[in-house]
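Heads up, one of the protein chains got dropped from this complex, but the rest are sitting where they should.
After this line comes chain A, so read on.
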Amino acid sequence: MKETVSSVAIKKEWDIVGARQAGRQLSQELGFGSVDQARIATAISELARNIYLYAKEGEITFEELYDLPKVGLKIVAKDKGPGINDLSAVMQDGYSTSGGLGAGLPGVKRLMDEFDLVSDGEGTKVTTIKWARL
């Protein structure tokens, strides 16, 4: 089936807003309802901010998935930053090394339908999908 891929580079703070606006736009076009649009935009905001804060720069890629009657939006947040040492710790609510709320990663997992986190000394990659039924 048709698949469209687009991406947003995360280099400066404003790119966090740019990425979530692009994601919201896409999710709207794909037919997601307003609550799911907010979930997707919020998840993107969290992932983009993590890139900006911890890896300085990286990229968010959007992929439209067609598995009719389901359509999905796949979001991949990738960076070549320092990586995450303790993968199980960062998935706990309230764990933060930056004085944040530590809500980002566990929150993204709850907001989205599928979630995968890979990280090592070479960088971090978060892959997450939201499905909508048309």
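Keep in mind that, in the parts below, a contact is a pair of C-beta atoms (placed from the backbone, for glycine too) under 8 Å apart; a residue touches a chain by one contact, two chains touch by 3 or more; residues count from 1.
Basically, contacts and distances are computed from a predicted model.
Engineer: Which of the following is the UniProt-recorded protein name of the chain this complex doesn't show: "Cytochrome c oxidase subunit 1", "Amino acid/amide ABC transporter ATP-binding protein 2 (HAAT family)", "RsbT antagonist protein RsbS" or "Alpha-ketoacid dehydrogenase subunit beta"?
Structural biologist: "RsbT antagonist protein RsbS"
Engineer: Which is it among A:Val8, A:Leu26, A:Ala41 or A:Ala55 that touches the chain not included here?
Structural biologist: A:Ala41
Engineer: For chain A, enumerate the residues touching the unshown chain of the complex.
Structural biologist: 13-14, 16-17, 20-21, 24, 34-35, 37-39, 41-42, 45-46, 49, 93, 100-101, 103-104, 106-107, 110-111
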